[in-house]
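Below you'll find the structure I mean.
Of the protein chains in this complex, one is absent; all others appear in place.
Each chain gets a letter, A and B, in the order it is written, and its residues are counted from 1.
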Amino acid sequence: MKTTRRDFLKISSVAAGGLVFAPVLNWVPGFLKSDKPIPDDSKAKRYPNYCEVCFWNCAGWVYTDHDNKIWKIIGNEDDPHSNGRFCPRGTGGVGMYYDDDRLKKPLKRIGEAGAQQFVEIEWEEAIETIAKKMQEIAGKHGPESFALFNHGSSGKHFADLFNAYGSKNIAGPAYAQCKGPREEAFQVTFGHALHSPEPLDIRDTRCLVLIGSHLGENMHNGQVQEMAEAIDKQATIITVDPRFSTAASKSKFWLPIKPATDMALLLAWIHVIIEEELYDRKYVEELTFGFEQLKAHVKDYTPEWAYGITTIEPDVIRATAREMGAASPAVIVHPGRHVTWYGDDTQRLRAVAILNALLGSWGRRGGFYLPEKAKLPKYPTPENPKPTWTWRDVMPGQYPLASLPVTNVLVDASHPSYLGKHKVKAWMVAGTNLIATMPDLKRTIEAIQNLEYLVVIDTMPAEITGYADIVLPECTYLERYDMMRISEHRIPTFALRMPAAEPRWESKPGWWICKQIASKIGKGDYFKYEKYEDVLDFQLKEMGSSLEEMKKAGVKTFHRKEDLYFVEGHPHVFDTPTGKIELYSNLMIENGFDPLPKYITHAQPEAGFYRLIYGRTPAHTFSRTTNNANLNDLFRENPLWVHPKTAREWGLKTGDKVWLKNHQGVVSHFSTKVRVTERIRHDSVYMAHGFGRTDERLTRSFGIGISDTELISDVKIDKETGSTGMRSNFVTFLKENPHNSDKKEA
Amino acid sequence: MRYGMAIDTKKCVGCADCVVACQTENSVPHGYARDWIAETVSGRYPYLELEIRSERCNHCDNTPCVRTCPTGASHVIEGGIVIVTPEECIGCGACIESCPYDARFTHPDGYATKCTFCDHRVKNGQDPACVSVCPTHCMYFGDLDDPNSEVAKIVARRKWKVLAPEAGTQPQIYYLV
Partner (left out) sequence: MREELITSSRMNPHIDPVLHIWEWQIPLYLFLGGLAAGLLFFAAYYTISGKTEKYRTAVKIAPIIAPIAIILGLMALLLDLKHPAYFWQLYTTIRLESPMSWGAWTLGAVAPLSIVWVVVNLKEIFPAFGCKVPFIKRLLIMVIKEADNGDVKWDWKWEFLQKFEKFVIKQRVPMAWAMIVLALILGVYTGILLSAFNARPLWNTSILGPLFLTSGLSTAAATIMWLSKDHHERTIFSKIDLMLITIELFLISHLIMGMLAGSEVQIQAVELLIGGEFTVAFWTNVIVLGLVVPAILEILELFKFKVPVAVPAFLILWGGLMFRFIMTDAGQVTRYLY
C-alpha cells in the first residue's frame, strides 16, 4: 500500500518530539494501570451447556475468566441448533446469573396474595411445608387436584415429581398459548406434529412464505441463520404481516394484510394454485387425499373475493402464488410458532398445511425435511400411579384435538365459577410467569385466589411469585446439571448441561428440589440417585459414551437411519387414517369440525380503536429477560408503533407517553413511548411482549413499558384445541395518566 | 496489512448479538456500548425500505481522533486498528468530539474507550467477538490489502457504502447494500 495519511501522521508525530520524550515520560506505575487483561479463549476454562434463555436450547460453552468467574457464553460448533453461534439472548445469558435481583432464599408469604410480602425461611422448612401440603391435598381431594404449570428444562423434573405423585394435570403455556393449533393441524394433515425446532429446510428453500411470523425479531436461532443463508442464495421471501417487520424488509413481496383475514388470503392462494395448476401434480396424486373436495371447496375463493377482505390486490395474490408454484417443491409456507390468534387457529394452520401439501414441500429438499431424534435410555423408576381423572375430564368432550394438557382448562377448573366435580385446588408453578403469559388476567387471578395452595419455583421474582404461599429459588442453567437435551433435527444429537459456577446464594437445582419433596411425600424411589450426574452417567454409558466424554464435547451427534427427504419411488405412509396427506379430513368431521378450512369473519376495531399486535424483540424471551442487565441494555422499553396518519389524528409524536385502554375497558398499568412509523398499518398498533413488569423487586424493568398481556382480556378459544386466541383485542390511547384521575375521583 | 470489516445489511436482522458479545468479551460496563444497531426507514407505507446496520468505530484511515489526541493515547497499531492506551489518556474528550460516528465514550474509570476490533483476538488469528458470534453471518473481517481475503473479495464484488464519507475520515467498515 502506498504511504497513506495515517503513515504520514505517525511520522509527523514522531518528528514532533514524541519519540524523544515518550519512552521516559510514558512510564506509569503499575497501580495506576486500570484495564484488566482480557482472557485468551484458547486457554480459558469452558463448560458445556445448552441455553435456557429460550426453548431453542442451543448448545454452547460457558467460559470463565482468570478468577474462575463466568465470563461469556459461545455456541458449540457441533450443535445443529446453533451452529456455533448464539443469539443475543443466549450470549446475554450471563446476565441471568449475575442478576442481583434473583430469588436468593426460600420465601414464605406473609402479606395478602399478590402483594409480594415475604419472610425468608430455610430450605428444610420450605420442603417440609410443601410436602405436608401435598399430602394433605392428596388426602382431601386426591393428588389430581394439584396441578403443575411448567416450562423449560427444569419443568420436566417437576413433571416427573407430579407423575410420581399421581397427577397428570401438567400443562405448559407453550401449548395452548403458543403452538398448540399448529401441532394439531399438522398432525391431522401430515400425521406428524412439527415440534421444536421445526423441521424447516430454510437454508435450501427457493421461496419462504411468512404469515405473521417475524423471523429475525423472534430469534429462533437456527431458522434465522438459515433465513440469512437463503437471502444469500437469492431465495424469494413473501411476508404477510400488517407490520413492515424485519423479515418483510428482506422480502420480495410484503403483503400488509388487514389483520384477522389471513384465512381469506390462504384460501385464495389455494384457489390460484389449483386453478392455474401450479401445484405438484405427481405429489398430490400419489400422496394426498381429498384433492377433488378441496378443489370444489375453494372454487369461489377467488383473489378478487379475497381482495375485498384482505386489502391485498388480486394481482399480488396471483403473483405470489405463482412464485410459490415456480419454487415448488423447494417452498416453505412457514407454519409459525405462536399461532393462537383468532380462535379459528387450527383451521388456519390446516390451510397452511394444505398449501404446503399442494406445493409438495413436505419431505422435500427446501421444504420440510424428515427429522430424526436420538433415544436416551430412561433412568429406572417405578411405574407411575394412575390418576383417576385428568384435565380432559374437567369439561368432557371439549377440545378433542388437544394432545397436551391445556393450561386454561386447568385455570377454569380452579376458578370459582367452575361447578363440575374435577376441581383443581392447588398449583405448583415452575419456571413460568403465568401473569404475563395467560390472557384474561382477571380470570387467572380469580382462579389463583380460589386456590388452597400455590408454590412457585423460579430464578427471578415475578408477578406470579407474589401470589405464592411458598417461593423456591432455583439456580440458573449455568449453575446446575440437567437432563440431556434430545431433539429432532437433520441429524440426531444430544447435548449436556453442566454447571460453570456454584449456585449463587441459596438457590438450588430443580432436580434437587424435586428429589427433596419426593422423599418427604414417600416417593423417594422415583428419584433414586445421589446427584443428577449419576443419571447422566448411567444414560450416557448405555449409549456408549460417558459423562466425562460429554464434558469435553458438549454435543454428540449420530448418523441418520433414514433419508432426510422422500426418495423417488419409495412410497411413504403417513400416520393419518388414510395413510396419506389429508387435504380433506374425515377425522375433523368425526370430531365435529369442518373437514376443510372455511373463511370466518372476525371482529374489526371500532372507530378510535386499533388492533393490538404484539411480538418479539430479538433481545428478549417472553417477560423473563427484561430484567437481565445485558439484555435490558439492548432493549429497555417497548415503544408503541403507530402509523403517521393515526398519530396525526391523535396528535401523537414520537417519544410521547401513552397509556392504553382496551375495548373492554382494561387500562394498562404503565405508559410507554410512541414510535410514529410507516412500518405499521393505520388500523393496528404494535409493541413487544413482556414489558410493563409490576414486581418492584425487578430493579431494572419494574414499571417500564406496557404489558400487552394485561390488555388481552377478550380471548377467542380455538374449539379444536382449547388454545387461547389473543389477537382480538383493540386498544385506544390515553394521553393523561389514568391512574392519577382515579385517585382524584376517590 | 489493513484490517477492515464488511457488513451485509441485506442479511443483518439487527438482533444486536454483536452488541452483547462485545459487552461480555470486553467486559464493557453495563449502560455503555461500543457497538450498536441503527436502522433507517425510508419511503411511505406500503412502499418501504429498511436498512439495518451494526455500527461501531470505523477504524478510519484518516483518524481525527488520533490527530486531536493531545497525549498520543489514541493511536494506530498494526493493521490500522485505532486503540486507546488508558494510562496515557487524560480524559479531555477531544477524541470524542472529533469522531463523526460518536463511536467513543468515556469509560466510568475516566479514560476514552471504544471498539478495538478485538485486537487481543485478532492477534491470535481470531475474528472480533461481534463477527464471530453473528447468527446471520452478515459480518466479514480480515485484511483488505489481501485480495484473497473474504472481506476483500466481498467488498470487490458487492455494492457498498461507508458512513459519512464526506467527513473525510476514510472509514474502513463497508456496508454492503
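Here are some notes:
In this section, a residue touches a chain if its C-beta (ideal position, glycine included) is under 8 Å from a C-beta of that chain, and two chains touch if they have at least 3 such contacts.
Just so it is clear, the model here is predicted, and its values are computed rather than measured.
Here one chain is not drawn; of B:99, B:115 or B:152, the residue touching it is B:99.
Annotation: of A:241, A:633 or A:683, A:633 touches the absent chain (contact as defined above). Summarising the interface, chain A meets the missing chain with residues 9, 12-13, 16-18, 21-22, 25-26, 32, 619, 633-637, 644, 676-678. Across the interface with the omitted chain, chain B contributes residues 14, 16, 19, 31-33, 36-42, 44, 52, 64, 67-73, 86-94, 96-102, 104-106, 109-112, 163-164, 166-168.
Please note the rule applied: only the chains that are shown with their structure count from here on.
Averaging Cα coordinates per chain places chain A and chain B 32 Å apart.
Within the complex formed with chain B, the chain A residues making contact are 1, 4-6, 9-10, 13, 18, 22, 26, 28, 32-38, 40-42, 71-75, 85-88, 91-92, 94, 216-217, 219, 221, 224-225, 227-229, 231-232, 244, 246-247, 249-250, 254, 256, 618-619, 629-631, 633-635, 643-644, 677-679, 681-682. The residues of chain B lying in touch with chain A in their complex are 2, 10-11, 13-17, 19-21, 23-27, 30-31, 33, 41, 43-46, 48-50, 52, 61-63, 66-67, 72, 76, 80, 86-88, 109, 111, 120-121, 124, 126, 132-138, 145, 170.
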